[in-house]
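Shown here: the complex without one of its protein chains, the others still in place.
Letters are used for the chains, namely A, B and C, taken in the order the chains are written, and counting of residues starts over at 1 for each.
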């Protein structure tokens, strides 16, 4: 297989930097275009980025020239780490220009023809791409919001086996979810902010799209009732969520645990480079998972679950931990692109 | 009124120190006995305490000699900041010796004849004291666990007006709730620990005792179904709780807000020194309350509520903030003692 | 004495808010004008301020209308919490318009005719006011940078008694020193930023002005050699500084300690409302002072010193803690204004 040339939109932002970091040494994709604002364009990447990662900027990337946004980019497809306000226009324009756009932005997540994708959850949703009519080979595929990912991965095995009716979820979300500079230190240190703008709506809607089914090429949304409460806590990375579910059937606690442990990724046989050995890891120690300790399971692509126990009101409660900037953002988008390659949606322009 | 002489059991511990701090300049109580372990006894308080407060040790207290635990203490009553393991024996012994014991320990909170008391919630529960048969004037009165207090104060107005059937509560609890040294810094910094030993049981049981009714001198527990999930977050003081309630009647959101705002403390006319102007403060700003900013409302005795809104599954959800070491521990116990004075249960030995 | 009417410039900023907080219940000054940017002007204070304090907005202030910057303000003098970029022009304009400007901004601190003032250190420097020729009764007086204050207060007794030649100082400065939003949470949590723009220059120069002498009405700067290294640490309030001094004479360690303990404020007899009982508090416990525990000594106006011991290279080393937003900003400015009242520089317009 030829290596595909990837562009990164919003390459100097927090998500863009994570794309750069995760794509270093990627076996299938090579970063060939770093796209940022007009004032950064024309400069070397290292001179305009405020690099917040803990690893160094990859050497080849550091000296690359940053490009302005345009519909002529030297790449086969793009990852988008754009803010929604820019993505609203830029992503359709690039799709029209023939580029597959693998986006982390929220702009088109809920669009009926745009797949909202977690490869282990709904790999068949890429069928929606065929409805996208940009009069070109281009299209848009999105990954969900960082707080949606962990929740939906945890719901998937239960929904498959027992049917879920309702979900209560209280999130304790990491500071990195707000980007950089994001949250003020004076709001963050030794404090909790019990509100994150727009976040709860995403948690109500996105899981129902992700768990929906494709019938005759059309998406049928699921209809779980979801009640979210979102909080920002002084954690650097890793969203922890307290989840309670009401099920349609009446499984034992052991069956619930078993459902998590038995879950087999529907794309396991594809051997995607970024797919973790296990989507879900269940902890028995009631103190676990914890953001700082268990964040990096499966290179940040595994979702951790703990404290499975009956709920006094609904049926079962448990906690979920996922890596918000890897599984919940750049890593999820890269896995999406890998799936698209295997499904034949993504190939080099020249092929 | 004569000033009553108060002893503090466990005076060198975190709760004991808070008693010392809050009793400085108290108009009715004067600290006359500092009781700690045998190895501290005989030394000046300032030489054996690892003072963690942000204010200085009150001058008169600093040089007081620490006393060993005994049934002959130079005081009219005692505040107990003992660990349960010590309180199990020490508190009954002191009650037998004739001392009113105003305790923050968990040992006797659920005992049928021991009042579990929040003066604004169930001031009539002190009637249970009469069932305590220590063959002396002594008795035990307790205040609830720090995570129970905020929740119960918030439930009280809703329960009075609408009847509560069920309560989901996810807590984000401050580090000071674990005492000193308590949580390791390596577990605390940039992390969440999604488990606090024994805490969830207290949240299931204590509110039902607090909201119970006295009929013919006997306590009838309430029967709310409560489903708690407890987390330790890197906050110094202030427990934040995400609460969802199922009500028996069907009030509008405005009526719910109104119930909080209209709540009148049943002991308002007693003018207790530690009672705040308002038990409950409702915030309109959806970012509030926050632990660091709103902790000290009403000198730490007011409970803050925010983000009142309908729940997609149960009826209403909102957040509650309370000061865990003031309202939730020493301050609550002091308010209990004040109530007992006004009710005639607490007076000087010599009177 | 009549109460003076105080305006606050930059009233919605972090320093402005601290002025509002500290002036509540001030016996001599009453806030009569809240001045902020044009987009805030015309609105009630509570509706445009992002109040970051832990106490509530004082009631009378909350509903005051914010005024735009002008040279006709309804007040007798102004406190300035302006950024230097605005203060550069605004402060001289107000001085020309006849207003005494008590400023926390850096703009005119090093101007030869503008007093840089710590009342306990150089109260006679107000004599410089007479050289300010704004063709009006107006003038500018400044307080030093937050990291300068603690250091200079600590140096003063040693310099008076032993003469200081050189000072090494490494600061660990609180996040609140950067204002709001200030430092990004991602730079602050579990991190140290070993650089604060412009800070080290201030530490080199300001102490030499503060310790300078007025001869024939002119300021003669001191000539201490100061070598600073400034760091931002994840502390909310309280700057801690590791100081090493080279002295001209050769005192014993006891004499050094004695110099701190014996220091008598030259303005003690003025009974200024904001002056603490002791400018300097010396700790014997080698673990103290600590920002979180000892920040509020003297209502945040006392400077704490600990770990006095010989230095292997220079003469003595010790640590200094001061409250950066009280003593180091708004509180320091208010004390300056109080001194100016007693010295006759500040009176009501109508008198």
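Keep in mind that, in the parts below, a contact is a pair of C-beta atoms (placed from the backbone, for glycine too) under 8 Å apart; a residue touches a chain by one contact, two chains touch by 3 or more.
Computed from a prediction, not measured in an experiment: that's the story for all the values here.
K.L.:
Based on the whole complex, identify which of C:2, C:70, C:213 or C:227 touches the chain you can't see.
P.N.:
C:227
K.L.:
Using the touch definition up top, pick the residue from B:84, B:110, B:189 or B:270 that touches the left-out chain.
P.N.:
Reading the full complex, the residue touching the unseen chain is B:189.
K.L.:
Write the list of chain A residues that the hidden chain touches.
P.N.:
That gives, for chain A, the contact residues 52-56, 189-190, 236, 292-297.
K.L.:
Could you please point out the chain B residues that touch the chain left off the display?
P.N.:
So the residues of chain B touching the unseen chain are 52, 175-176, 178, 180-190, 234, 236.
K.L.:
May I ask you to list the residues on chain C that touch the chain which is not drawn?
P.N.:
166-168, 170, 172, 187, 190-195, 204, 225-227, 229, 231, 233-236, 240, 242, 244, 246, 286-293, 306-307, 311-314, 317, 319
Just so we're on the same page, only the chains that are shown with their structure count from here on.
K.L.:
At the place where copies chain A and chain C touch, is the share of residue numbers found on both sides over half (same) or under half (different)?
P.N.:
Answer same: the two copies use largely identical residue numbers here.
K.L.:
Rounded to the nearest whole Å, what is the centre-to-centre distance of chain A and chain B, using the mean of the C-alpha atoms as each centre?
P.N.:
43
K.L.:
Two-or-more-chain contact residues of chain A, please, as numbers and ranges.
P.N.:
187, 190, 234, 236 - these are the residues of chain A that touch more than one other chain.
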